[in-house]
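As you look at this complex, bear in mind that one protein chain is not there, while each of the others sits in place.
So, chain A:
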Amino acid sequence: MSSPASTPSRRRGGKRGRGSNPPTRKCSQDARSPPSQKRRTDDSTSTGDLQPMPTSPPADAQSPGAPDLLFSSPPQFRHSAIPLDFDISSPLTYGTPSSRVESTPRSGVRGTPVRQRPDLGSVRKARQVDLHSDGLAEDVATTEQSLGQRLVIWGTDVNIASCKEKFQRFLQRFIDPLAKEDEDIGLDLNEPRYMQRLEEINIVGEPFLNVNCDHLRSFDANLYRQLICYPQEVIPTFDMAANEIFFDRYPDSILEHQIQVRPYNALKTRNMRNLNPEDIDQLITISGMVIRSSQIIPEMQEAFFKCQVCAFTTRVEIDRGRIAEPSVCKNCNTVHSMVLIHNRSMFSDKQMIKLQESPEDMPAGQTPHTVVLFAHNDLVDKVQPGDRVNVTGIYRAVPIRVNPRMSSVKSVYKTHIDVIHYRKTDAKRLHGVDEETEQKIFAEERVEMLKELSKKADIYERLSLALAPSIYEHEDIKKGILLQLFGGSRKDFTHTGRGNFRAEINILLCGDPGTSKSQLLQYVYNLVPRGQYTSGKGSSAVGLTAYVMKDPETRQLILQTGALVLSDNGICCIDEFDKMNESTRSVLHEVMEQQTLSIAKAGIICQLNARTSILAAANPIESQWNPKKTTIENIQLPHTLLSRFDLIFLMLDPRDEAYDRRLARHLVSLYYRSEEKMEEEYMDMAVLRDYIAYARCFINPRLSEEASQALIEAYVEMRKIGSGRGMVSAYPRQLESLIRLAEAHAKVRFSEKVETIDVEEAKRLHREALKQSATDPRTGIVDISILTTGMSATARKRKEELAQALRKLIQSKGKAPSLKYQQLFDALRAQSDTAITKEMFEEALRALADDDFLTVTGKTVRLL
């Protein structure tokens, strides 16, 4: 496409090297473009200096037009870049048919104004510090190898023509074989991906083409390498290629300015900590969190000088951050007569942003690193402090300015990144689309390793053993927590009116103090990336949910999120759940079933997502678990809340010798084990973490036919057990729990299908938890109604029987209007074959009083 003829002219004019006379050159671009004309006339009457521009031979511009563009593109087009206000008007002034008719499609390229790219452009300063500085100092000067055709940019191995051609081929042909990303919505996956993008640009009019470097790499590894190593030469080439294709296809398209290519996801994605001097001037992608952004800095791109004597004007381009003020007027040769005219100089937007390493990337015990970013033009104000972003840009190092008066220089460089592309990693978090965005990128070997692991038959046991190894036994509890970590599949029933089904599994641990509940919570909190840990005693409803604050400076209302919202997609560990006050606990109702949090406060009404699993720990009310009482009685929590827990485990101190012995051995071993062993286990924790993260991201099991059948059976069975004794022992909530548990278990196996074994395990675990928490202490029978109504069916029945017995007893006494309390109690006890406590007696009396059968006044019972 690019004609060989172009090269000479490019070399002459298109260099970024300062020496040449940019004004004339650039006008080759603008020569015939009405916009620039317009600007000139608008600008002022003194256009003397601009005269030369049109003179530059159109022919020259014609044939080499495109290549010209690209080589030179960033820096020198700066002159021709048109002030923003103008861009808007360009379509109007420009899009006349006439201008198109006579021009080749390529002229379309010329027609659309070029927007300078300061992100690539401020380069020259960096040049000098470049490590491979031997080559790059004068980058765009090209060497002719043969016949003007085989040109490479000096210091690189980039041949413009072939590079452009390759990229065009990429754009035209690339079909993503693994396309499954969320950003592909509305794209036909079987068509060349980037051509569709270009079409989109034509429709939407946003002249930016984001190119995934990963795609480029799979298409042409060499081109990718060149992009990474010489971004500031290659990207303009890409720009040019994209524009050519675009205007070839859509010659009538009107854009604000020419398309700019923005590569992202350079595979060299790295941790800030790994940046080293070799990365200077390369394309890199790093992730981090924005901690500060500056105000917009207007950066002078081109200064406008006017001679005070003869009114001759001239433009000077910025060079290494400085404007060289002309000391002599070229026209009248007066010395020091040139004056800077501010409002005719050209400025571009720039913003400084500080990016800090994300907490996950940080090695333990070190403080986070920060790096400075410069965003230009459109990218200004795209991110706010607190955002997690992936930034693609060019890494720069600038020597700290040499003071002309001092011979010594600080021997340190300042480094920054010129941003080319941002990708927010958590933008959707509060708006709740899906968790796709936080797909962790796993190395291939790692994935292999995890998959290998998942094939092991005993993976479930293995993982549960790896969980909190310092906590002894309690295997079922660990298994429960493991399933909680994996979570079920999220289901959307919005269209049938039921909204989302929660996928998160909630677990309550209750039991004796000192059974390492807190330790287990602490472990889970440390394990999951988005965990929160609070203590029931110390948290208020606001702390858990969200509160509205007025910013003291801006007087703006700000929504501050609390622990539950912060642990969206994570686990919220709540210790001392029983100590939490009533009102605080009540906010959990919504969170635990609907997984949202509604706020209506200080003029802000909103619903936040809180798709969090809750792992709570509670102590029994009498500080020691009373085995003679039910769970409800022991922890005194409202059963409405209790029924929202999928699993409720009792952590009791088992009192048997064998257990004690094992425990002792375990503890003793803690006290002399070597450091290396600890190290090994730490590795396990990392593996576990990755395993869970991978499963949560990529595995989404669905129920298989047999599995659903098994679930139905299980549920019916559970109902049957209850109905046999005249009580209900399972509710739909329990069925949902079962499904979630089964799904989680399938995830553990990395299986896309929930099978019977998963259901079996879910049933077992559920029964196990039930056995522990919902056993009626009087009958020893599992009774779900303890959790749902707070009282077991037998207890209720017993109470009723007693009341009836009492009524009969009183009636048998004949017509006595009043009875002595103690006498009656003794009589009842004598009559009954089971032991009757005073409480039971009083309860029966109260029941009868409720029936208006009698009243109790002091020590006497009066019949009514």
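The criterion applied here is as follows: a residue touches a chain if its C-beta (ideal position, glycine included) is under 8 Å from a C-beta of that chain, and two chains touch if they have at least 3 such contacts; residues count from 1.
Keep in mind that, in the parts below, contacts and distances are computed from a predicted model.
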Complex member absent from the view - protein name from UniProt, among "Mini-chromosome maintenance complex-binding protein", "Fructose-bisphosphate aldolase", "tRNA (guanine(10)-N(2))-methyltransferase TRMT11" or "Sorting nexin-30": "Mini-chromosome maintenance complex-binding protein"
Absent-chain contact - pick from A:445, A:458 or A:657: A:657
Touching the absent chain when the full complex is considered, from A:222, A:308 or A:519: A:519
Residue of A:314, A:331 or A:370 touching the missing chain in the full complex: A:370
Touching the absent chain when the full complex is considered, from A:203, A:667 or A:712: A:667
Where the unshown chain meets chain A, residue by residue: 125, 127-129, 131, 133-134, 137, 275-277, 280, 289, 291-292, 297, 299, 321-322, 350, 352, 354, 359, 362-372, 385-386, 397-403, 406-416, 468-470, 472, 514-516, 519, 522-523, 526, 538, 653, 655, 657, 660-661, 663-665, 667-673, 675, 678, 681-682, 685
